[in-house]
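I have placed the structure first, in the form of structure tokens, so that the comments after it can refer back to it.
Note that this complex is displayed minus one protein chain, with the remaining chains in position.
Letters are used for the chains, namely A and B, taken in the order the chains are written, and counting of residues starts over at 1 for each.
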Amino acid sequence: MTTTIIKTTTRLLAPLILVFGLYIILHGHLTPGGGFQGGAVVASGLALLIVAHEHKKVKELFERAPLSQLESIGALGFLGTGLLGLAGYTFFKNVIANSGFLFGGKTPIGINPGYLNTGGTLAYMNIFVGMKVLAGLTSIILIFFLILKEGEK
Amino acid sequence: MNFLGFFEIAQILVGIGLLVSAIVAIRFKNLVAAVIAMAVFSLILSLEFYLLQAPDVAIAEAGVGAGLTTAMYLLAIKNTTDEEVIE
Partner (left out) sequence: MRNALGIVVFLAFTFFLLTAAFEIRPFGEPVHREMDNYFIMHAQEEASANNVVTSIVFDYRGFDTLGEATVLFTAVAGVLMALRSRGVKT
């Protein structure tokens, strides 16, 4: 599957797909999309990169990629952000909103253009879930690629 | 043309496209072509979700259905045979 057509298309398309996925994750509390959708888009971009390269190159590129660590950090971070609400309120209470912390700006009520520095815990949860989905789906694709190629030899 | 007429015509076209791509995906004997037909099915389905004003579901469907499962099926087919075997 590593013809010149696929390689050229990947070189042009993969950066666009990755940037679009990161945009969907970061703007999850403003525009349609969110952690899962953005993570799936980023993972499909990485799958394009995996499929379009040779076995040796993929192995040396992704050997030190911290996919398992990203998955664990995502899951624990999501749970921890939910547990933050237990500090005085209930589970999953949005405590960072309107507090002045990062992503804690004042949310305007009514129709507004949308400001990135709002959202509270929702933005953090989007980032953690996106991290987790991207690491999980990419590692599934990667292990399919590596193990099936190993068995062929 | 008003909006409602355009909406109904788009619905009918999307339905026909879904039906054709699903039948084609079942009927193809070459498995790579069948997988590509399934990717087209997922893409038209995401267009349908977008027309029904659910852009979140449309993005998820386009990413998972048309991107990741196609890559997985292609990786699995590449390492086996790409013709349907009837025993």
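Descriptive notes on the structure:
Here, a contact is a pair of C-beta atoms (placed from the backbone, for glycine too) under 8 Å apart; a residue touches a chain by one contact, two chains touch by 3 or more.
Quick caveat, the model's predicted, so the values are computed rather than measured.
Hidden from this view is one chain, which touches chain A at 28-32, 34, 36, 62-63, 65, 67-68, 71, 75, 78-79, 82, 91-92, 94, 97-98, 107, 109-110, 112, 114, 118-122, 125-126, 129, 132-133, 136-137, 139-140, 142-144, 146-147, 150-151.
Basically, only the chains that are shown with their structure count from here on.
Remark: chain A and chain B have CA centroids separated by 24 Å (rounded to whole angstrom). Within the complex formed with chain A, the chain B residues making contact are 55-56, 59-60, 63-64, 66-68, 71-72, 74-76, 78-79.
Interface of chain A with chain B (complex): residues 1, 21, 24, 32-34, 36-37, 40-41, 43-44, 47-48, 50-51, 137, 140-141, 144-145, 148-149, 151-152.
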